[in-house]
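First the structure, which I've put down as structure tokens, then a few questions once you've had a look.
Only one protein chain is missing; all other protein chains are in place.
Up next, chain A:
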Amino acid sequence: MTPLIEARGVSKRFRQHKRFPGLLGAFKTLVTTEYTEVTAVNDISFDIAAGEAVGYLGPNGAGKSTMIKMMTGILVPSDGTLSVLGRTPHLERMANARQIGVVFGQRSQLWWDLPLIDSFTLHQRIYDIPLTRYQDNLKRFSELLDLKPFLDRAVRQLSLGQRMRAEIVMSLLHDPKILFLDEPTIGLDVVAKDAVRRFLAEINRERGVTIILTTHDLQDIETICPRLIMVDHAKLIFDGQLGKLRSALGSARRLTLEFATDPGPVVLSTATLTNDDGLIKHYLLEREEVSLVQILSEVGSTRDLKDVALHEPNIEEVIRTFYQRRNTASATTP
């Protein structure tokens, strides 16, 4: 089966007028023809199949939104080819628009001054949705996301969480094959985040809507997206199952040993001591294959061991160490 989205060596470079500091510089800025080039997306390739849910993760300015904009057709790639539903998005923007749904976490598509339901009916007209299908969809989605209580209220009176739920419902009314979400949970409280995540996961599973979402929030990815694409400094650094990220990025587990009496320094061949507080000692387990049993047998029964704790690194930690290592690496290489 051909993939729904196919990116081959996609790059996006922006040209910016060079700016010069200071008062004289301001005049120089006015007349300069010099440009600085900023690469927002650098040689990224991936395939996304129908029905997948993909998390697109990266720090601020890593080029996540730029990639979403290219896939939706409102930005033209500088290099490489991009195919969405068999089309080149920016050349067939209108045809593409009918089959995709887009939600921007920071940009509302609702009609600010009108009751929420009016935004939905306008959407029905814009996309020419058959009335019965529109009513079915609206009924089902507003039940799932609990929009009923505020359908008649003006959008400007809604809370951020209510608005985001409404945005997502609206983006799905025309039965898009692909749903793009650019930071859909930004600024939401825990309850609202959870509602949005569960809804998206359900839409993906039950309706087979392909979901691509960008986020800083790993929890989004853990609940919605089995697959993760990670970018940093415009480049693709990881593409695969979330579970594999740990081994791919090689993050270590942490071990804590607690003794009843201070045994003095305890050196192990299986783990490296990172912090020695006397009674409590912290280690790092760099090798995946080392088991707890091996460690315990090495510690031996003679020492007065009271408690053992093994911490699997959570995904956030994995990524943090990855970025940190990357930054120190790029700082030392000239």
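FYI, a residue touches a chain if its C-beta (ideal position, glycine included) is under 8 Å from a C-beta of that chain, and two chains touch if they have at least 3 such contacts; residues count from 1.
Just so it is clear, contacts and distances are computed from a predicted model.
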UniProt names the one chain left off this complex as which of "ABC transporter permease", "Monovalent cation/H(+) antiporter subunit G", "2-hydroxy-acid oxidase" or "Spore coat protein W"? "ABC transporter permease"
The one of A:11, A:121 or A:223 in touch with the missing chain is A:121
Of A:75, A:147 or A:234, which residue touches the hidden chain? A:75
Touch as defined at the start, partner being the missing chain; which of A:97, A:166, A:195 or A:318 qualifies? A:97
Of A:14, A:46, A:238 or A:323, the one touching the omitted chain in the full complex: A:14
Counting contacts across the full complex, list the positions on chain A that touch the omitted chain. 12, 14-15, 40, 66, 69, 72-76, 90, 93-94, 97-98, 102, 104, 107, 109, 111, 113-114, 118, 121-122, 125-128, 154
